[in-house]
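The structure follows.
A single protein chain has been removed from this complex, and every other one stays in its place.
Right after this comes subunit A.
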Amino acid sequence: MFDTQTHKDNAVESKATKIECRDCQVYYGDTHAIKDVNVDIEDKTVTAFIGPSGCGKSTFLRCLNRMNDTIDIARVMGSFKLDGEEIYDKRVDPVQLRAKVGMVFQKPNPFPKSIYDNVAYGPRIHGLARNKADLDEIVEKSLRRGAIWDEVKDRLDAPGTGLSGGQQQRLCIARAVATEPEVLLMDEPCSALDPIATAQVEELIDELRQRYSVVIVTHSMQQAARVSQKTAFFHLGNLVEFGETGQIFTNPEDPRTESYITGRIG
């Protein structure tokens, strides 16, 4: 905790904290999947979560928009504050929260509907568009930001499930940004993408950073180094190290972090 603070002070520019997590614990039944995690996710910043498989990156990410609510055996404890408001408060409707904190999942999961409807669904249920023209505009803008517009603009009525894996993932990204979330959680968004699409998505992430806060889980050290300003390293449910990306990759403090980024564990 003290470490984090020092890094923050070292930061070139200090930004407002968007999500503040304190003493977070997650249990799956008896399995303790997240242990005592304290993280501050900053606004207008890309935060990368790295760590070996099964260390709890996805689990922690899902805490941030209460997707763990859907898992019966999952129990979440600790304090998560979005803009100072406790998101696990009884009065919070997870539906409203998820409109603010969007998510792109590890596995592409487009709706079995048309490409257009996939993107338009969020804006429709949140009433973001006043009319059809509005909606068309949102859809086009989102698909452009998802770096997939050129590939699908002629077949918006085709089913989203008929796209290739990488295209599906970009469609999911477009769907997530269509609702204009304030925080975007991305769980390995590029694991199914080719280098070109990956570059496009990274560009998108960089662009999103201008306005939102982005949290990205990735297994690619290079990607974490390229897109993020902050990096958190998880290991066996613990947050081992959290700080400036440059710092973590060049001068890690924990030996476990060092062995992971140099490829010795994980």
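In this section, a contact is a pair of C-beta atoms (placed from the backbone, for glycine too) under 8 Å apart; a residue touches a chain by one contact, two chains touch by 3 or more; residues count from 1.
Following the convention adopted for this analysis, contacts and distances are computed from a predicted model.
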Missing subunit (named according to UniProt) among the choices "Phosphate transport system permease protein PstA", "Nitrogenase", "ABC transporter domain-containing protein" or "sulfate adenylyltransferase": "Phosphate transport system permease protein PstA"
Which residue of A:Thr17, A:Thr47, A:Thr179 or A:Thr245 touches the chain not shown here: A:Thr179
Which residue of A:Cys21, A:Val39, A:Met67 or A:Val139 touches the chain not shown here: A:Met67
Given A:Val26, A:Ala74 or A:Met103, the one touching the chain that is not displayed: A:Met103
From A:Gln25, A:Asn38 or A:Thr161, residue that would touch the chain that is not displayed: A:Thr161
In subunit A, positions touching the absent partner: 65, 67, 70, 72, 94-96, 98-99, 102-105, 107, 109-112, 121-122, 125-126, 159, 161, 172, 175-176, 178-179
